[in-house]
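With one protein chain held back, the other chains of the complex are shown just where they sit.
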């Protein structure tokens, strides 16, 4: 998977899909680039935006509450599960360079590899499922 | 396909791709989640937003008119074609739970399965084409 988007809901989908694949005995790798990389910054999993201002007619704040009530895991928790099951996280070197980010700006314990398109391709070429999120 | 977005234009692409695959003798399954699920609500295929406020410099209203003039099928019509050719529609259980939606809130006649990431994976693992829309 390429995680290009930084939207809360899209990262949700990415991690749920990744964790789902892992629990079926498959491998999973997510390449975080552009706005997605923002999520790997220290504190990046907690805040952030939904794709759209409202969802099924309700507001963002209300949706977060709903998600809590439905016992939906937080992104941090989903990421922890993903990593524990062996999910791979790749941080995009080019995005880091463009933004002047140092490795210490990221949650380094989450990152398995710092890479470029070749790194991505290496995983993607043998993948049965490829998604751009 | 995962249909995560609720944007009119993206659902267009999803249904055109799905119907295209079906007409080539392939199978197709679309898993509707998050904002995409909104489209399966009663009346959900008619309204809704485009990804961007304008398209090639023109407004949303004007684009709808253009689409009509070009005899582009409505989403309802595209969905009908998709279903008639055997296209599969899966509704995301988790999204329904979060939003407190009952099956009767959806166009139930469109939905083949109510499922979770395992349902999706089951289709995706044998797919030659996987897309996140």
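Letters A and B mark the chains in the order given here, with residues in each chain numbered from 1 onward.
In the analysis below, a contact is a pair of C-beta atoms (placed from the backbone, for glycine too) under 8 Å apart; a residue touches a chain by one contact, two chains touch by 3 or more.
What you are looking at is a predicted structure, and each value in this text was computed from that prediction instead of being measured.
Asks: Using the document's contact rule, name the residues of chain B that touch the chain not shown here.
Replies: Looking at chain B, the ones touching the missing chain are residues 1, 9-10, 12-13, 16-17, 19-21, 24, 26, 51-52, 55-56, 63, 66-67, 70, 72, 128-133.
Asks: Mind pulling the chain A residues that touch the left-out chain?
Replies: Touching the missing chain: residues 2, 4-6, 33-35, 38, 41, 49, 94, 97-101, 116-118, 120-121, 124-125, 127, 130-132.
Assume only the chains that are shown with their structure count from here on.
Asks: Taking the mean of the C-alpha atoms as each chain's centre, how many Å separate chain A from chain B?
Replies: About 23 Å separates the centre of chain A from that of chain B.
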